[in-house]
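Here the structure is laid out as structure tokens; the discussion comes afterwards.
Only one protein chain is missing from this complex, and each of the others stays in its spot.
This part shows chain A:
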Amino acid sequence: MSGKRILMAKTGLDGHWRGPTIVARALRDAGFEVIMIGMARPEEVVQACVDEDVDLVGLNIGGHIDVAVRAVTALREERPELPVFCGGVVPPHAKRKLEALGVEVYPPGSQLPDIVGAARRLTGLG
């Protein structure tokens, strides 16, 4: 175990679970502790991050980018140092918007070693 904890949440109400489940499995296999809270409103994401004292947040975006942006903004207010990465259906214009907020984006087609590598880097494991 790496000792690092990652919170994973879905910002939308769309229940496709395939992507986040594959990512969670790969992260666990790489030694991370993954806490999945499923569909969560922005304030629920923030609360869970505080309660669980996590090192990284992974957001699955199945809807409009502005919902994810609100979740990220709320997180920044509460835990400005906490890194965030995300995946899901994120078209290029939305990807640019999230990247401007310092969020790393892994759109469909991203490979698991790259995602795991990002988790290691973002949690300071190198």
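Keep this in mind: contacts are C-beta pairs under 8 Å (C-beta built on N, C-alpha and C of every residue); 3 or more make two chains touch, one makes a residue touch a chain; residues count from 1.
In this text, contacts and distances are computed from a predicted model.
**Student:** Would you kindly match the missing chain to its UniProt protein name, picking from "Sugar ABC transporter permease", "Succinate dehydrogenase / fumarate reductase cytochrome b subunit", "Substrate import-associated zinc metallohydrolase lipoprotein" or "Methylmalonyl-CoA mutase"?
**Tutor:** The chain we cannot see is, by its UniProt record, "Methylmalonyl-CoA mutase".
**Student:** Take the complete complex as the reference. Which residues in chain A touch the chain that isn't displayed?
**Tutor:** 10-18, 20-22, 25-26, 36, 38-39, 41-43, 63-67, 89, 91-94, 107-109, 111-113
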